[in-house]
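In this view, the complex is presented without one of its protein chains, the others remaining in place.
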Amino acid sequence: MSIRELTCIGCPLGCALTVTLEETANGVEVTDVTGNTCPKGAIYARKEVTNPTRIVTSTVRVSGGTAAMVNVKTASDIPKSKIFDCVEALKGVEIAAPVQIGDVVLANVAGTGVNIIAARSIAKN
Amino acid sequence: MMQYDLVIVGGGPAGLAAAVAAKDHGVDSILIIERDKELGGILNQCIHNGFGLHTFKEELTGPEYASRFIDQVLERGIEYKLNTMVMDISADKTVVAMNREDGMIEIKAKAIILAMGCRERSRGALNIPGYRPAGIYSAGTAQRLVNMEGYMPGKEVVILGSGDIGLIMARRMTLEGAKVKVVAELMPYSGGLKRNIVQCLDDFDIPLKLSHTVVDIEGKNRVEAVTIAEVGPDRKPIPGTEIRYTCDTLLLSCGLIPENELSKSAGVALNPITSGPIVGDNLETNIDGIFACGNVLHVHDLVDYVSQEATTAGKNAALYVQNGAAADAKTVEIVPEGGVRYTVPKFIRPTEMEDNLTVRFRVGDVYKNMAIATYYDDELINKRKRPVMAPGEMEQVILSKKKLAEYPDLTKITIRIEEV
Partner (left out) sequence: MYDVAIIGAGVIGSAIARELSKFNANICVIEKEEDVCNGTSKANSAIIHAGFDATPGSLKAKLNVRGNEMMDSLSKELDIPFTRNGSLVVCTKDQDRNGLVELLEKGAANGVPGLQIIEREELIKMEPNLSDDVTCALFAPTGGIVCPFHMTMAFAENACTNGVSFYLNTKVTDLQKCADGYVIKTLHTDTNTEEIYEAKVVINAAGVYADVLNNMVSSRKLHITARKGEYCLLDKDAGTHVTKTIFQLPSKMGKGVLVSPTVHGNLLVGPTAIDVEDKESLNTTQDGLASLALTSSLSVKNVPMRQVITSFAGLRAHEDGNDFVIGEAPDAKGFVNVAGIESPGLSSAPAIGEMVAGLVKDMLALTEKAEFVGTRKGILNPAALSIEERNALIADCPAYGNIICRCEMISEGEILDAIHRPLGARSLDGVKRRTRAGMGRCQAGFCSPRTMEILERELPLTMYDIGKNGTGSAIVIGKNKEI
């Protein structure tokens, strides 16, 4: 049995979570979560110790638009361990205006199966 | 002279939500004046996600959150002027504004909503000793350079202040290729949200040094090193605790200051604690028909609350436009005590207020397992246990009009932090 202390990031409350882990034949299993004030805390804790994920946001250059940069994000969360691969994949990416919110900027980023999408619209200059 | 029923100064999240609410409450003649080249305000440079959990039940980036409100403004055909600076506001509600196309214009308004936002505390205001080279930026300036212009201000970074923008920029700089060596925080607790400490610092093994401040900046042309030291309970550096970091960049995230220079010119009274206008439950200032919302009123940590507050301001400004000044009604002051630093609003009108009024405030220290107590005069009305409260996270109390009606002789409401 092992214990991990986490801070829940589900909302600004930032509950201090205590997660109890058990080594089983199927790998590590969460047997208990305490300290959470809502169910989201328990879900977060289980995920964070077994398969932590993050939404990654960044920017890419836009050509011919009313702004130099467009901000982008992963359409859903990706494994935490892939954050830097994801940003690396965006290096040198440049898209042409116009850009619409939700446009796919890069498909299947870093082999995660998740697309990078535009998070704002940029009109043509 | 141009005439509008309602002029809104600022097209950021507060101004946008206020405009939408005023329009929805029947005011057609509205003008939003925005100094930047686009609507959305500072949200446009806040490209991280996490906005809008309360309002839209999803986590949006800043520009996405802004665009939802911009769309609402556009759908309603609300007028706005971009690249336009408000130069002056007078107590008679004449707004002087200027841009390239119109030159200097005077606009007579029936009501005004102040939604100018805030600025960052600068190195000068912090009185940090040392040289004055390039490489020292407020976190927001760096955020604009990186996120909107696409330029990196430096590659080895020390951050002073653990406000949210500083934490967010620690992650941004790291992801874009810089090395963030340390985040130093003067106070014994962080000024930012928990989730930002976890996701912006812990995820990238960036150390957070609480009770530390910058005591020296080296470098004549560009920053070459920054020295931090631990501070004692008096917040003065302790000799012998200095740690020197070689770096080319110092980011400052040491607090936000509401930008009320225009409010002052109009004669709006300010609260020295918030540096924002003193307002009642309808978010009206001491000047009839001038309302305030968003970070110009008090610094928020969640934009959702800004939008809610702005909606209230927009609605009340609409009532003012339609009905003129509210009839004189009894006011009751809200007194912050025992760890509560201030409240917005500062006073309420029990007969005129909304059925359920949200009073927002900040606490002055970190409190664990304490309670927020509300007193009507000396009678305890409500006590709500909070596992943790911190200065970086806004708290609230809801006041019920119905309940208040039972206390016709009430002289004051006290909100304080107490033992459970």
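Letters are used for the chains, namely A and B, taken in the order the chains are written, and counting of residues starts over at 1 for each.
Just so it is clear, contacts are C-beta pairs under 8 Å (C-beta built on N, C-alpha and C of every residue); 3 or more make two chains touch, one makes a residue touch a chain.
Note that the structure is predicted; figures quoted are calculated from it, not measured.
Within the set B:Gly52, B:Gly140, B:Gly191 or B:Gly314, the residue that contacts the chain not displayed is B:Gly140. Of B:Asp5, B:Glu34, B:Glu64 or B:Glu120, it is B:Glu120 that touches the chain left out of the display. For the chain missing from the display, the contacting residue among B:Asp5, B:Asp248 or B:Glu309 is B:Asp248, taking the whole complex into account. Within the whole complex, the absent chain has one touching residue among B:Gly150, B:Gly267 or B:Gly338, and that is B:Gly150. Although one chain is hidden here, its contacts on chain B can still be listed: residues 35, 83, 85, 87, 96, 98-104, 106, 119-120, 122-125, 127, 129-134, 137-138, 140-141, 144-146, 148-155, 176-178, 215-218, 220-222, 237, 248, 261. Touching residues on chain A toward the chain that is not drawn are 58-59, 69, 87-88, 90-92.
Here, only the chains that are shown with their structure count from here on.
Annotation: 26 Å between the Cα-based centres of chain A and chain B. The touching residues of chain B, when paired with chain A in their complex, are 44, 47-49, 53, 59-61, 63-64, 67, 146-150, 175-176, 193-195, 197-199, 203, 301-302, 387-388, 393.
Those residues of chain A that touch chain B in the shared complex are 6-16, 37, 54-59, 61, 67-69, 71, 73, 80, 83-84, 87, 101, 119-121.
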